[in-house]
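Heads up, the thing below is written out as structure tokens.
Showing chain A:
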Amino acid sequence: MSLRLRALAPGLAFIAFWIAALEVAARAGWVNRIFSPFPSEIAARLGRVIGSPAFPDALGSTIGLLAAGYLLACAAGILLGLAMGYHRPTYALLEPTLELLRPIPKPALLPPLILLLGLGAAMKVSIVFLGALFPVLINTIQGVRTVDPVLVDVARTFRRGVLKTVFRVVLPASLPMILSGMRVSLGLGFILVTLSEMLTGTHGLGAQLVDAQRAFRVQDMYAWTVVLAVLGLALALSFDALERRLIFWSSKR
Partner candidate 1 sequence: MAELLEIERVGKTFGAPAEAIVAIRSVDLSVAKGEFVSIVGPSGCGKSTLLQIVAGLVPASAGEVRLEGQAVTAPPTGVVYLFQQYSRSLLPWLSVEKNVRFGFSHARSLSPREAEERCVHYLDMVGLADFRRRYPWELSGGMQQRVAIARALAAEPRMLLLDEPFSSVDALTRLELHGLILELWHKTGLTILLVTHDVEEAVYLSDRIALLTRRPAQVAEVFANALPRPRKPVESREDPRFLELRHELLTRLLQPA
Partner candidate 2 sequence: MVGMQLRGFALVIGLLLLWELSVRSGVVRSESWPAVSTILQALVTGFKLGGWGEVFGSSLYRMALGFLLAALAGVMLGLVLGASALLHRIAMPTLEIFRVLPSPAIVPPLIFLLGVDDALKVTVIAIAAFFPILLNTIAGVKAADPVHLLVARTFRVPRRRILLGVQLPSALPYVFAGCRISLGIALIVTVVTEMIAGSAGVGYYIVSMQYAMRASEMYAAIILLSAIGYLLNRLFLALERRSLRWAHGLERQAAHG
């Protein structure tokens, strides 16, 4: 543990340096106090923001809707990906449709979804689902395709049946690629849920951020930015930890 801290020390020192520099610059008036980040101010507001009643609601909304859309997308993506990767006819059938839908930038789908589903939870979960689906799906297909055929043949010789073969052999073997896709999807989902909150201005961290910006509560706005950054970091680190536990056996790591 201390070895990791020692490795991080120069980087953390660098961050501390920048925070200190910003503080000095703001206090000395070299940068605009009101519009620029003012670390001590932000820290104070942060405490208030976290303690405020709006906070759990916003945090819960963001995490909840992100989780809902993301988990649905992963489930759908993995199942569909396994089917398409393993079964050629299924792939041939669905591939053109997928290839047409894939290049559509998912944020651009936000306005249509708003028209169709309104400004609420259903729309947000949908956009996260649509955005997170493709990386997982594509990576699952890739992962299945690159499974060592010997493994699959071994399973077949033991007459394990298609379902068992797929779930007990193909799935674990494709896990590194699937996880790689899931990681991209998580980032994308986070961006989409934040964006949808910012555009609709209803619940969620993004909404609070935009709210603060419009009301010119600048240091509050920075505080909400910090919250989002911390959440993003937490998501990334959690995913890393999960990945390490799941694929400790993979040489690709």
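A quick word on the picks: all candidates are chains of the complex that A comes from, given by their letters.
In the analysis below, a residue touches a chain if its C-beta (ideal position, glycine included) is under 8 Å from a C-beta of that chain, and two chains touch if they have at least 3 such contacts; residues count from 1.
Note that the coordinates shown come from a computational prediction; the quantities given were computed from them, not determined experimentally.
Between chain A and the candidates 1 or 2, a touch occurs in this complex only for 2.
Here chain A touches candidate 2 in the complex through residues 7-8, 10-15, 18, 35-37, 88-89, 92-97, 100, 103-112, 114-116, 187, 190-191, 194-195, 198-199, 206, 209-210, 212-213, 218, 221-222, 225, 228-229, 232-233, 235-236, going by the rule given at the top.
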